[in-house]
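Comments concern the structure below.
Yeah, one chain of the complex is gone here, protein chain that is, but the others are all in their spots.
Our next item is chain A:
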Amino acid sequence: MDYTNNPDVKLPLALIINMPELKENPFRNRIVESFSEDGLGNISFNDFVDMFSVLSETAPRELKAIYAFKIYDFNTDNFICKEDLEKTLNKLTREELTPEEVNLVCEKAIEEADMDGDNKLCFTDFENMISRAPDFLSTFHIRI
């Protein structure tokens, strides 16, 4: 099969998330979805390369920030709202925090990063916050 002339081969989500590099990642579904063209997780080879290129060590911070924003935006409305944050937190802690604690953390996070006061994070808020994080580059990285 000649892959150079853009054949129309897509792999389903369920196959990709079982890769050893992604298997343990709590955000694997969102990662694959955000790199797929149809938003459902069926990715072609080009998208696959794209995904690992962004997640590689040498990708620049701005590019990673853009895609990180896409990944954490669960309802794909171009904002990280409180529900998105709650889902992120629950995935991170495997739902071991009490609802009050979840609420407190999400509110604090929004309070910290929200610049324009609309109670959700737009891309500029997110980028402003993540560009100062010291270990963003080292954690948002998959070696393949």
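As a working rule, contacts are C-beta pairs under 8 Å (C-beta built on N, C-alpha and C of every residue); 3 or more make two chains touch, one makes a residue touch a chain; residues count from 1.
The working rule: contacts and distances are computed from a predicted model.
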item: Candidate names "AP-3 complex subunit delta-1", "ER membrane protein complex subunit 2", "Phospholipid/glycerol acyltransferase domain-containing protein" or "Transmembrane channel-like protein"; UniProt protein name, chain not shown; value: "Transmembrane channel-like protein"
item: Absent chain, residues of chain A that touch it; value: 6, 20-21, 23-27, 37, 46-47, 49-50, 53, 55, 59-60, 62-63, 66-68, 72, 85, 88-89, 92-94, 96-97, 101, 104-105, 108-109, 112-113, 115-117, 122, 124, 126-130, 132-133, 135-136, 139-143
